[in-house]
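One chain of protein is taken out of this complex; the other chains stay put.
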Amino acid sequence: MVVDIDGYEGPLDLLLVLARSQKVDLTRISILQLAEQYLAFIAQARRLSIEVAADYLVMAAWLAYLKSRLLLPEVEDEDVPTGPELAAHLSFQLQRLRAMREAGVRIMDRDRLGRDVIQRGQPEGVRIIRNSIYEVSVFEFLRAYAGHRARAANEPLSIAARELYSVEQAHERLRRVLGDLPGWERLETFLPPEIKGSVLYRSAVSAMLGAGLEMAKEGQVELRQAQTFGPIYMRRKRPGQSTPDEV
Amino acid sequence: MSIDPQHLRMMEALLFAAAEPLDEASLIARLPEDIDVPATLEALRKAYRERGVNLVQVAGKWTLRTAPDLKFLLQKETQVTRRLSRAAVETLAITAYHQPVTRAEIEEIRGVGLSRGTLDLLLEIGWIRPKGRRRTPGRPVTYGTTDEFLVHFGFNAIDELPGLDELKASGLLQPRPPSSMIEEARVQAAREREDGDEPGGDAEITEFPRPVD
Partner (left out) sequence: MSIDPQHLRMMEALLFAAAEPLDEASLIARLPEDIDVPATLEALRKAYRERGVNLVQVAGKWTLRTAPDLKFLLQKETQVTRRLSRAAVETLAITAYHQPVTRAEIEEIRGVGLSRGTLDLLLEIGWIRPKGRRRTPGRPVTYGTTDEFLVHFGFNAIDELPGLDELKASGLLQPRPPSSMIEEARVQAAREREDGDEPGGDAEITEFPRPVD
C-alpha cells in the first residue's frame, strides 16, 4: 500500500479525494464520516512512519474536535459555534474549492487567443487611443522596484542620519522657557513650536523628558505623572517646596 | 435602417489593421463624424458571423478573430501555450470569481499556502494585477483580473465567467456558508447521533485514494 501524502494540494484536497469514496453528492456528504476517514488516513500514514506535513496534522486535530462536537448533543452557547455549524463550514469549504477547481478547468478550456482563435497575423498598426505613448505595464513597474530592492539588499548597509531633537537642545530650551511658566504644564508645552513630523516630535518629547529628569535631579524642576502612559507635567521647583511624591 | 457600404468598409479596414481590440471611443475618433459606430459594428458583426473570421467583443472592445470551429486548422500554427500548474489555475479562478481578493483569502479558499511564484507568474502573464487594498487591519493588497485576461479567454466582461450565476445563487462566493447549509448539517448531525453506532467502524481505510492531477 502506498500512501502518497505529497501528491495532495493540502488537507482540503485530501478531504475532497476522500469525499469521493462516499459516492454521494458533495452537498449531501456525511461530514462525520469524512472526518473519520481523514483521521484513519492520517493514523495509517503515521503507522507507516510517513512524514505528515503540519497542515495535515492541524486539520486532523480540528476534525477530531469537530467529531466530538458532532457526537455530543448541541449546547446553546452564543460564543462557540455548534458542531453542525463547524460541519457546515467544512462542507462549504469543500464545495467552494471544488467549484473553483471546476471553474478553473472551464476557463482553461475556453477558446484561447493565440491557441484556438488567432488575431490578425500582420496588423498594420491601429491601436487603441491612449493618453500615453509610453508603454509600461504594472508588472514591469512592480518588478523594477522589486528588482531594485533585491539588489539594494545585497549592498553594504548604510543607515541614513536622522534629524532628531537632542537632550542638549531640550535642556537649553527648558532653562530659557521655564521661568515664564508659573504652574504645572504638560511636558509637550515646553517643545519648540516649529517641531513637526512624528519622529522628530517623538524624539523631542523624549529629549525633553530626559532633560527634565536631569534638572529634577539637580533640584530645579518637578515632574508629575498621574498614571502610566498619562501626560507628564513639569513645573519649576520653588524654594522650600517638598519633593514631588510621584515621579 | 441600412448602413452605408463605405462606412462598413472603413470600419472593416480599421478592425483588420488593429494590433489589439479597439474600444468604440477609438473607432469614433478615427472615423468620419457621420458614422453611426454602434450600428455599423452590429452590421459588420452580422456580416462576419458565418465567415472564417468573426467580429467579437472582448473586454468591452471590438476585435476580429478566427472562427473557433477552425481551430483544428490553426493550432499547428500557434505557439505552444505554457501549461499552468493546478495551483496556478485554481488561483486564477479564485481571483476571477472572488475579486477583489487578497492573498490570504486565496489561501483560505484553497486550504493551503500559496507557493512563491504562483501569483508572480499570473502577474507576469498579465492576467491578474493589484487592484487596491482591503479596509481591514494590515490593509492587504487585493488582486483582480485584467483586460488581458478577458481578451485571452474571450470574455466581454467578468460577469460572463462560466457558471457565475449558479455560484452566486449557491452562496459559494460568500465568505460564510449559507444558513441552508447549516440547517442541513444540523439535521444530518441529529440523525447520525441517533443512529448511535459509530460510523467510524466502516471508515477503516483499506485502500488509499490517489491524488488526482
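We just call them A and B in the order they show up, numbering each chain from 1.
Going forward, a contact is a pair of C-beta atoms (placed from the backbone, for glycine too) under 8 Å apart; a residue touches a chain by one contact, two chains touch by 3 or more.
Keep in mind that what you see is a predicted model, and the values were worked out from it rather than measured.
Asker: Please identify which residue in B:Leu14, B:Ile28, B:Ile125 or B:Leu164 touches the non-displayed chain.
Answerer: Answering carefully, the residue with contact to the hidden chain is B:Leu14.
Asker: From the listed residues A:Ile118, A:Leu174 or A:Leu223, report the one that touches the chain absent from this view.
Answerer: A:Ile118
Asker: To test your reading of the contact rule: which positions on chain B touch the chain that is missing from view?
Answerer: Touch set of chain B with respect to the missing chain: 5, 8-14, 16-17, 30-31, 50-53, 64, 66-67, 70, 73-74, 76-77, 103, 114, 116-121, 123, 129-133, 139-141.
Asker: Contacts of chain A with the missing chain: which residues?
Answerer: 118-122, 124-127, 130-136, 138, 140-155, 157, 159-160, 162-163, 186, 188, 196-202, 205, 227, 229-231
Definition applied: only the chains that are shown with their structure count from here on.
Asker: Using mean CA coordinates as chain centres, what's the chain A-chain B distance in Å?
Answerer: Centres of chain A and chain B (C-alpha means) sit 29 Å apart.
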